[in-house]
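Notes for the one structure printed next.
For this depiction, one protein chain was excluded, whereas all remaining protein chains were kept in their positions.
Which chain is which? They are A, B and C, in the order written, and residues in each are numbered from 1.
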Amino acid sequence: MTSFAELALFLVVLSDFAVLATSRLSACIRAIAFQGILLGALPLLIHLDISGHLVVLAVGTAVIKAGVLPWFLRWAIREAAVRREVEPLIGYMASVILGAAALAIAFAVANALPLRMVGTDLLVPVALVTVMIGLVVLITRSKAVTQVVGYLMLENGIFLFGLTQSERVPFLVEIGVLLDVFVGVFIMGIVVFHINREFDSISAARLTELHD
Amino acid sequence: MTDSQSGVSFTALAVLLIAAPIIPGVASRTKAILTGRQGSPVWQLYADLWKLAQRGTVLSTRTTWIFQLAPVVLLATTIVAAALVPLDGRVSIVRFAGDAVAFAGVLGLGRFALSLAALDTGSSLEGMGASREVTFASLAEPGLFVAFATLGVIAHDFSLSAMLGDAAGRVGASGGAGPSLVMVALSVFALSLAECSRVPVDDPSTHLELTMVHEVMVLDHSGPDLAMILYAGALKLGLFSAILMNVLVAASGQGKWSFGGAAIAALVASFVGMGVSIGVVESIVARLRQPKVPLYLAGGSALALFGLILVLR
Amino acid sequence: MNVFLAGLGLILAAGIGAALVRGTRARAGDAVYQILLIIGCITAGAAAGRVLALGAPLSLTIHGAMPGGDWVLGIDSLSAVFLLAILGVGAACAVFGTHDLAAERARGRRATWFTQLSFATLLAAIALVVAARTVVVFLGAWEVMAISSYVLIVAHHEEENVRRSGLIYLVATHTATLALFAMFATWDAAASSWSFDALAAAAPSLGPGATIAVLLLALVGFGFKAGFVPLHFWLPPAHAAAPSHVSALMSGIVIKTGIYGLLRVLLLLGGAPAWWGWLVLGLGVSSGVLGVLWALAQHDIKRLLAYHSVENIGIILMGIGVGALGVSYHAPVIAMLGFAGGLLHTVNHALFKSLLFLGSGAVYRATGTRNMEELGGLARRMPLTWLGFVIGAAAIIGVPPFNGFVSEWLVYQGLFSAGQTSEVSRLAILGIPALALISGLALACFTKVAGVVFLGTARTAHASDAIEIPRGNYLPALALAAACVTLGAMPALGIGLVSATVRELAGVGNVGLPAPVISGASMISLVALSTLALSTLLWLTRRALGRRWTARREPTWACAYDAPTPRMQYTSSSFAAPLLSIFGPLSGVRVERSTTAMRTHASDAVLDGVALPLWRRVHRAALRLRGLQQGRLHLYLLYVMAALLVLLGYLAFGSRP
Partner (left out) sequence: MVLLALIAIPALGAAVAYVLSAPRRSTLLIVIAAVHVALVARLWIVPGEQALTGWLADDPLGRVILTLVSVLFLAVAQYAIEYVRVGDPPGGRAFVTCMLGFLAAATLVALSHHFALLWIGLESTTLAVAPLIYQRHDRRSLEAVWKYLVLSSVAIAFALLGVFLLATAQPSGSTGGRPLVIDDMTLRATALDPAWLRAAFVFTLIGFGTKMGLAPMHSWKPDTYGEAPCLVGGLMSGALTSCAFLGLARVASICFAAGQADFIRPALIGFGIFSLVIATAFIIGQGDIKRLLAYSSVEHMGLLVLGLGLGGTGAYGAVLHALNNGLAKAMIFLAVGNVVLVTGTSASDEIRGLLRRMPASGILLVVGLFAVTGSPPFGMFISEFTIIGAAIGEHHPWIAAAVVGLLAIIFVGIAQMILEMVYAPPVQEVERSEERGRLVIAPAALAVVVLLLGIYLPRPLTDALSSAAIELGGRAP
């Protein structure tokens, strides 16, 4: 059983790097959708006693993170003529190297943490990697949509970390968190849509009109 | 103060009022003799006063009541100042702790009135005189106060009668305060020359208005007003000579004269002495240039300050 | 105590009454305002008078859920002395102000009810400051006083420099409030509650560091309000900008709350260490000399009077310094003389300074300008204002028949008696030449003002067609003049007024004032009366003598130059030039020479030299930080990450659990 969970976690790391490496927006969105599916499956893989609320949680996560949000992000950028990411501040190669560094740090830190292991010991490092790579994407990318993808990745990382405490964190809270993330990204999507309409290209870099 | 004592001090005041005008006469006389001239008689000022008292006054069209009030206030304040000084070397008519401040204050009121009268005429020359008079006075006063402070510390009492009267005499020479008393005497002499506008600071006999200080302030006064101003000037000279005499007596260390007659004689002698010394100074020293006067006054004050430090040590 | 509060209530009612009865029936509003305000002042003054007369301090505690414990008000002898000065001068300024504003309202420029309302609030706030006995009430009344005087200063807010002066004033008072803030906070840390009695109880338990902090902060906080030299820079611009009856009240009364504060802290601390006494004496001397020197350099009559307030605050501080030294060197005689001199000079200064400001206000109302170079010859056209002004001038330079002399005489005695002791306090005698220099320069300065503004011939059209102000205006001025003369002629009155407080400050129980002071007081009245008597006698003989000879009227002699023009008269700058040249750059006179013209203007050493450049440097430093907010979202995210990393570092390497 743990091998399936480890496989899923490995795929999650792979999708992180996919987002880092690609320059095309649609590829990014597909990668984050794929990660959504994995996240949906993981609670089932980790906890053997599959109770009713675990299934609902898994299905809910998969539907929202893999289905609704990626479709919505594609809707947000449908009029954008340019579908490619502007050259990020530190270049693609540097981003991937940074991702690798994040992976190394994550594993080093994970061992140091005196965490009571629940599920596989791979869960916490992967969570930390996803969080860090999410932050890298958020900071270095200039396209608004990519930043939303970065934010989603950050949420996924924290969601993974939440799984270590899943039996202690009641079901209602999980759903609440999920709903909040959904509404957050939904509003971000609308704003991206408006940015898309106002500014010729949806690069967030030009948003520097407000300053002191 | 006992009634016999007050009798002597009142007679001393009367002597001052009568004899004061000799001093300018003696001064001009000495200067004339030293410079080989005949010079005017000693009682010249009496004649001038009498002549002016008979004359009518000419008032400027611009002046207000302050112009006519000023000479009156000047004379009145000088007389009140005289009441504060122990003319007979023992005790003054009005005696209280801190009457040195009153002495300076009263003279200040007179100066204030005279300067206002000068500005009232609206002429630029009188304005210049008032400005210079007030400038030099404000620099001379600190020196005078340091002198009084030194005397006060020596006599352990801040009233003029104690300082210049008997207390200073007793403590004076014997208490080792001799040198500082001499310094105070010198500084009082220097500063009184400035206060009474005599040579090193101002020349009463000059006719060039631009160089005058005190004289140009009173240009517009005439008749009895001018008489009062000149008389007040002479009285002030008399006051300072009395103060100087008392300080010198204290410095020399003899006791005080017990009976009244000698004190009166000493007072008259101080007038003549003051006149002679002014005459000598006038014939030796030329008038100081305008920017040099503050240095002169500062020098006088420094002398007194040095005396004070000597005593305080 | 309820009588006092009733008085305050009446004063506030006067302001509100003026606010209600505005518009068409403004004249009725003025009458209501004046009557109510005067009655209020009298009732409150009666309460204060009773405290002084019976020597029984009043106290009132208002319980309730107020923040910082319940409110305590009280009037002891110190508050009573200040209250009498405040209410007396306040009433006079209010009457003058009403008529002054009536003229302005006639020109329809501005509704006057707002100024009257804030004037009434200001008066009530000052009275409350003096009667407050807890921190919250004290600081609350203090700030209401600061705000209402700000509102009054910017009454003519259409002019740019009025607003600028108002801002400088507000910043100065707010910094003062913050300094008091910190002082009371330091003091409160050791005290049980926020009331003054608790503070007094906690005073001995204050550590050495805390005592130094409290004393220095008190000096800064109250110094800003009192306005001694380094902290005076707001005072001249504020007084020049304010309407004249407001600057009269501010200069006479509001800056005195600073002195009240210092005395109150001294009382609560039960005496200050010697260094504080020396510091206050030093500040007094420097404020005195520099204040009068900078006053000499001024062209604007109100700025000149404002600098003279700085000088007189210097003299008051010398008195308090000597008093504090007396207490710290355990010489009660010196303490009593010093405090008596300082306190009496506070009352005297309140009287003659407001008199002078009302005079300058009348001049401004009549001629429309405050620049002395454009005035002259007003004595003939405004005789009663001239009478008030010349009495005020004589009083301020401290010559015998007037009240200024009495308090300076006390300060001299304090300095001299300090000089007679054997300890190091002997050095205080060096204050005597300084005080002499100050009064000498003051005499020069006021000869200049009185002569240039009122005497000679009118230099411009403004001055030549000036008309005397209505009766209502100079009545208060003459009342103040009368007070100056009576206090000068009968000094025993003034000394009796302050003796109770002086005993308390010097901490000597109910032993009487030193004997020389009592006998001196009667002698001074003898000197004053004899001067007046002798002058009148000589004046009458002069009159009698003169009638026999006709007095001819000719143009001024001026060495037979027969076409003198008004411009040839000595002006304020030329009159002061010899004195200012002696002090060189210290006098702050800036000379602007061009090929055709030469102008001198006075600059304030502290404001232009220290305060404004300091503010510009702070401004530049702030602008350099502006780069942080340049609008790029990436950098904002980096800031958050940086903060996170710093905290994680702190977590990892910070204090071990």
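Note that contacts are C-beta pairs under 8 Å (C-beta built on N, C-alpha and C of every residue); 3 or more make two chains touch, one makes a residue touch a chain.
Keep in mind it's a predicted model, so treat the numbers as computed, not measured.
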Neighbouring displayed chains - absent chain, whole complex: A, C
Touch with the omitted chain, as defined above, among C:T61, C:T177, C:S581 or C:T600: C:T177
Option touching the unshown chain, where C:I35, C:A56 or C:A185 are the choices: C:A185
Residues of chain C (touch criterion as defined above) contacting the omitted chain: 64-68, 135-136, 139-140, 142-144, 147, 154, 157-158, 160, 163, 166-167, 170-171, 174-175, 177-179, 181-182, 184-186, 188-189, 209, 213, 615, 618-619, 621-623, 625-626, 628-629, 631, 633, 635-637, 639-640, 642-644, 647-648, 650-651, 654-655, 657
Chain not shown, touching residues in chain A: 114-115, 131, 135, 138, 144, 147, 151, 154-155, 158, 161-162, 164-165, 168-170, 173, 176-177, 180, 183-184, 187-188, 191, 194-195, 198-199, 204, 207, 209-210, 212
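Rule of thumb we're sticking to: only the chains that are shown with their structure count from here on.
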Furthest chain, CA centroid comparison against chain C: A
Where chain B and chain C are represented by their mean Cα positions, the distance between them in whole Å: 36
Interfacial residue positions of chain B with respect to chain C in the complex: 53, 55-64, 66, 68-69, 71-73, 75-77, 79-80, 83-84, 94-99, 101-102, 104-106, 108-109, 111-112, 115-116, 118-128, 130-132, 134-135, 137-146, 149, 152-153, 156, 158, 209, 219-220, 223-225, 228, 290-291, 294, 301, 305, 308, 312
Residue numbers on chain C that touch chain A, as the complex places them: 626, 629-634, 637-638, 641
Chain A to chain C touching residues, read off their complex: 89, 135, 138-140, 142, 147, 204-205, 207-212
